[in-house]
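Each remark here refers to the structure printed beneath this line.
With one protein chain withheld, the remaining protein chains of the complex are depicted in position.
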Amino acid sequence: MTNTMRANVFHGVNDIRVEQVARPRPGAGEAVIRVTLTTICGTDLHILRGEYPVRPGLVIGHEPVGVIEELGPGVSGYKTGDRVLVGAITPCGQCLACLSGHLSQCGHGAGYEAIGGWRFGNTIHGAQAEYLLVPYAQANLAKIPDDLSDEQVVLLADIASTGFSGAESGGVKIGDSVVVFAQGPIGLCATAGAKLMGASLIIAVDADDRRLQMSRRMGADVVIDFRTSDPVAEVMKLTGGVDVAIEALGTQQTFESCLRCLRPGGTLSSLGVYSGKLQLPYNTIAAGLGDHRIVTTLCPGGKERMRRLMNVVRSGRFDPTPLITHTFRLDQIKDAYRLFGERTDGVLKVAIRP
Amino acid sequence: MTNTMRANVFHGVNDIRVEQVARPRPGAGEAVIRVTLTTICGTDLHILRGEYPVRPGLVIGHEPVGVIEELGPGVSGYKTGDRVLVGAITPCGQCLACLSGHLSQCGHGAGYEAIGGWRFGNTIHGAQAEYLLVPYAQANLAKIPDDLSDEQVVLLADIASTGFSGAESGGVKIGDSVVVFAQGPIGLCATAGAKLMGASLIIAVDADDRRLQMSRRMGADVVIDFRTSDPVAEVMKLTGGVDVAIEALGTQQTFESCLRCLRPGGTLSSLGVYSGKLQLPYNTIAAGLGDHRIVTTLCPGGKERMRRLMNVVRSGRFDPTPLITHTFRLDQIKDAYRLFGERTDGVLKVAIRP
Amino acid sequence: MTNTMRANVFHGVNDIRVEQVARPRPGAGEAVIRVTLTTICGTDLHILRGEYPVRPGLVIGHEPVGVIEELGPGVSGYKTGDRVLVGAITPCGQCLACLSGHLSQCGHGAGYEAIGGWRFGNTIHGAQAEYLLVPYAQANLAKIPDDLSDEQVVLLADIASTGFSGAESGGVKIGDSVVVFAQGPIGLCATAGAKLMGASLIIAVDADDRRLQMSRRMGADVVIDFRTSDPVAEVMKLTGGVDVAIEALGTQQTFESCLRCLRPGGTLSSLGVYSGKLQLPYNTIAAGLGDHRIVTTLCPGGKERMRRLMNVVRSGRFDPTPLITHTFRLDQIKDAYRLFGERTDGVLKVAIRP
Partner (left out) sequence: MTNTMRANVFHGVNDIRVEQVARPRPGAGEAVIRVTLTTICGTDLHILRGEYPVRPGLVIGHEPVGVIEELGPGVSGYKTGDRVLVGAITPCGQCLACLSGHLSQCGHGAGYEAIGGWRFGNTIHGAQAEYLLVPYAQANLAKIPDDLSDEQVVLLADIASTGFSGAESGGVKIGDSVVVFAQGPIGLCATAGAKLMGASLIIAVDADDRRLQMSRRMGADVVIDFRTSDPVAEVMKLTGGVDVAIEALGTQQTFESCLRCLRPGGTLSSLGVYSGKLQLPYNTIAAGLGDHRIVTTLCPGGKERMRRLMNVVRSGRFDPTPLITHTFRLDQIKDAYRLFGERTDGVLKVAIRP
């Protein structure tokens, strides 16, 4: 057994390198998995471009599927060789935030920490590597049923968990009308989530033909290409105001358009990552008197969330595999970043096989 | 019986006049009450100043206590002479919004209408008059128990119903920490509402000594005078981030301060009426990843809401009478508006006796 | 225009007759519709057999589709000739129960009345007739979109609204495991409702081959024939305890079996109509310490509910038409009752065309 491994290391803006680094060993309550499949997330692009700062030297990536290589003391019910899925968010389960049900805002044993549940490729080494140390392993190792492949579960770690949460936090009910702004991987999963929860009209908005096509496959009843139509006007014509609007991009335009599509009493469920100031025009919320709700959600994690999402895939009610359009080896990861960043060749998600 | 009555009529900006107008008669499903007590609301000041447009010729005011004078066809279970409280918001109970539980966004038999439940002194004649026509009377006439005086219930029509809803929509739970920005009549009732729902720390923010004193009486554990302290810094020092922040003024500063006081996963419950654009700085909501909620609420109405609020007063757990600092006759109403508008003499709410 | 109509009148136990009765005329707030399609419900069988008492002389039936014939004063937004669906439950929208959101326990303008929302064929004349008087018409006339046939909507009035509510009251979430005991028309719709809400494993229990076949069509992943398997043992083997168990029959055995299938913290959602005492063995609820919930639900009604359910049918996510296995004319209704009562010829629901 060697003490090193190959990993994709962030060195600075536009500088990632696959290189040899120390292989992790688990401490108490931790596990190390051998990564068998992972992906690149839009957030990794933000890191690469310097738009989201992480420390140089960090291994990035946060969507791991793998096999348990080694278990630290105090982790029970698992054994070496178990195939596991680990969520992008790794709650400790034991801090004030976790015990209040706010797993994504995990304070690691203490109180609350904003976005504290996101550690992989952010504050600790990530998944674009041969091996990965999993903190709070007892709460985060989700065994993969034998009848599910790595490809069927890898997108549950982040994309599907986040996308579905758009519908869940929005409180979608049977018979609701829902609009989803932006049909990237997360928006597509939000569309699928709205369908899973019983929406009777799902409107998907984007400007990319392939994504709009895929949105129909994920459950959209109507698609709007904002290059050729005014989405707010179209949505209002179709519905008179939707029950739930889901934002899946992170821009002023999509945020504000969501608000303009809501009926009085409606909910904007926001998944995007924003920068700078957002404007909240007073007339979009009836000057504060329209009984509106705005809800933001970070990807839910933990092994129970992963277990549930894997069961959804097993039921056949949601199939994430069409979203994986390309696969690369770890040593080709720069090409994978380029393709993913340039959005060419109809790319949605790329899988990385260490 | 005369066909006219005295009423306070809006004629234009800064032009209200108590004059003789036609006395209303009830149609099907309607009632007419003889108003025995009413008040002036901050919204009435906005109308007077031209900041909220209503049609000239309209009788204004929306907080009525009275005695049933006449019942239209189809209203059952009431009789002439019954003392009743009518909420500021008069839902029809039979439109899509009402049947969905969004009573304040009542669409009057059809779909949803933003703020559609607010009709008195907005789209139909209001309560600053000797008589008042009550629409959808079956849903809106709340009989007053004999052991409650007019003074004990008049503020339930709007102020208390709105203020309490700040705590209710915020989802205050036993043991929560809550900050309430602004301690005008609505903010004071939000403070009382947070106490009623079991908050264990209530922080009230204002810059008026009398209001801060009153906030202690309504349940505040800590008061912050923003003339001498930075309320956000103080709240963060005391709590590390509150569970619920209630906005009760309607300005960029209070809205943004509320966001800055929230813990990750916390809720901003907004009661204010905003004008112009609101800024939502991305760092106040962890760039959209902090699991925050922003909820706006319009005053809940309907006879069931009024019945419940009257029971709260009967229980002795909330006493609104200290909030009525002055009383005027209807023909003195201009003086009342002046006092209320200038916020002199420690005024909180003025009662008007037609 | 004649003053009489044909209707199915209850005269006593096992004595119903299609005969000429007075044709209804609408009062204030009421409407009369010409019934174009209706059905027979299991409850009508209970009435026929004397198991549920109604007064002799009553026209029975409570699932009406029709065309507006006449509108009483005070009903707006409709016109003669509009095609409408009316729910089995007709809330007034204006009593304390309705204004609290408990539409099915409508007290008709006053307080609460147990099952008070159910009036058709119970306390007022019902739908198995050429014409039907609709009370509280403003709250209960749901216009049928042109692209939906009578057959597509008639089961929404009761069966689908009730069945879906089993999943809704059970709080089914994405990824839940659900068992549904009994796959009659309501159980089949409960199965469909669990699927609509995102359950990842739906287990249907019955002892009728055709019903078990139909349950797969409605969304069941696994079916259990209780003639050949022990359903509780099977469910526990498959799941270790379900998140939600739905009872759709109304017997001690199905009620208790549901409890025995629940995981700690699980919910029994009960739709059945019980007679006599139910036993609640203490070990099924961990002696009261298992954080269990038992929820009962009466069919939700009102035009907003009907609008939502029609939208679900339009979306193609639920098709109720396979549940209508037979159609009869009004004057053949005795044959229809016989077939429905004997459960022969694979009958699920029979439609009646006046």
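The letters A, B and C name the chains in turn, as written, and every chain counts its residues from 1.
As a working rule, a contact is a pair of C-beta atoms (placed from the backbone, for glycine too) under 8 Å apart; a residue touches a chain by one contact, two chains touch by 3 or more.
All values derive from a computational prediction rather than experimental measurement.
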item: Touching residue (missing chain; options C:13, C:233 or C:286); value: C:286
item: Per the touch definition above, residue among C:8, C:39, C:90 or C:105 touching the missing chain; value: C:105
item: Missing-partner contacts on chain A, residue numbers; value: 28-29, 73-74, 76-77, 91-96, 98-101, 103, 109-110, 136, 138-139, 302-305, 307
item: Footprint left on chain C by the chain that the document does not show; value: 97, 100, 102, 104-105, 111-116, 118, 240-241, 250, 263-265, 270-282, 285-298
item: Residues belonging to chain B that touch the chain removed from view; value: 164, 168, 173-177, 193, 195-201, 221, 307-309, 311-312, 314-315, 317
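Going forward, only the chains that are shown with their structure count from here on.
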item: Contacts with two or more other chains, residues of chain C listed in rising order; value: 307
